[in-house]
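Removed from the display is one protein chain of the complex; every other protein chain stays in position.
What follows is subunit A.
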Amino acid sequence: MATIVGAATALSASKSFDSRKLHLPSRRSLSVSERKGSFLVVRSDGSVVHKAHRAQILITNAVATKADSSAASTASKPGHELLLFEALREGLEEEMDRDPTVCVMGEDVGHYGGSYKVTKGLATKYGDLRVLDTPIAENSFTGMGIGAAMTGLRPIVEGMNMGFLLLAFNQISNNCGMLHYTSGGQFKIPIVIRGPGGVGRQLGAEHSQRLESYFQSIPGIQMVACSTPYNAKGLMKAAIRSENPVILFEHVLLYNLKERIPDEEYVCSLEEAEMVRPGEHVTILTYSRMRYHVMQAAKTLVNKGYDPEVIDIRSLKPFDLHTIGNSVKKTHRVLIVEECMRTGGIGASLTAAITENFNDYLDAPIICLSSQDVPTPYAGTLEEWTVVQPAQIVTAVEQLCQ
């Protein structure tokens, strides 16, 4: 297996939106047994609503709203600033402190601290047994994680790069997703499988895989993708506390994003999408790194007089059709921007789901912008054009809104 250089490449400063977001502390309440009756939601227009919990869905609400001068600021504490990989580590550390059964296993996660430093310092703090360096056999250490999970531990399996987890596909599909079902509910598998994926900066085809499209049909697993330090920490904590196997997709280029996150504890909901920018004209659905390309395009679009609504879907399996549906009903136009390949990607499934459920609300066919069906080339100029660029997003919105 080719090893990749550990240093994470960073997005340029102009793409960080930390100063523009207002973050609200969200209610922590994860397992079904811990459900509370209702919780507060501060909407983007500043109104405060009491919301009864939805049955069977994890309740906590993490809504990132546009910085709005009139918006009620319930974030009384200033919070602290950190990078996305540090946010992941913070979430991981808090959960390891809270629950002694949480452990990490993967290649070079121990004293090396992980290839992207997400587990840095944890081995010294918790010992070699709880932060386990494994030999190079992805299928087998994923299998080991499954066995440990069935026996009462809560392992987090780190793939050094998501692409390497293709080797673990057998264990993930045939055992991780399946054993809770085939055992009649007798054995549960509260495992988290995470790792960096997506197209980086000239990492070559094998290190630029997008696995969410391959894993999305596996019954029994949940998939989430983080995109900001805030939701990275929140989703990490939620995934660890979940009783189901969760695959957490991180992106190689987002690890050095900086943001100010709350000091107090919070957990994000695994099944909810995030409203990034409310709008009226068109719904743009995106996740992970493409969120930033979308927001950059949004700036241009606003200057041109459009009002796009941007939603970071976050939950790739299952889709948060509630939030998405409400948005479609409002704007009647949908643009999906994703990094997956065109064929059989998340966008393809999302298009099908929206068409099936909200066809009557659409004024125009759904446009889906994805990467081409090519292995990612090494040459920078070529690589740049395999992913969706902001200019293409602007054009697509203009086309939709004609």
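The rule is simple: a residue touches a chain if its C-beta (ideal position, glycine included) is under 8 Å from a C-beta of that chain, and two chains touch if they have at least 3 such contacts; residues count from 1.
Here is the rule we use: contacts and distances are computed from a predicted model.
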The complex's invisible chain, by UniProt name, from "Proteasome subunit beta", "Vacuolar protein sorting-associated protein 51 homolog", "Trafficking protein particle complex subunit" or "3-methyl-2-oxobutanoate dehydrogenase (2-methylpropanoyl-transferring)": "3-methyl-2-oxobutanoate dehydrogenase (2-methylpropanoyl-transferring)"
Residue touching the undisplayed chain, where the options are A:88, A:104 or A:132: A:132
Touch criterion as defined above, residue of A:91, A:106 or A:155 at the omitted chain: A:155
Hidden partner chain, touching residue among A:90, A:107, A:158 or A:271: A:271
Option from A:124, A:174, A:217 or A:372 whose C-beta touches the chain left out: A:174
Touching residues (missing chain, whole complex) on subunit A: 32, 56-57, 103, 129-130, 132, 134-135, 137, 139-153, 155, 170-171, 174-175, 178-188, 219-220, 222, 242-244, 271, 318-319, 321
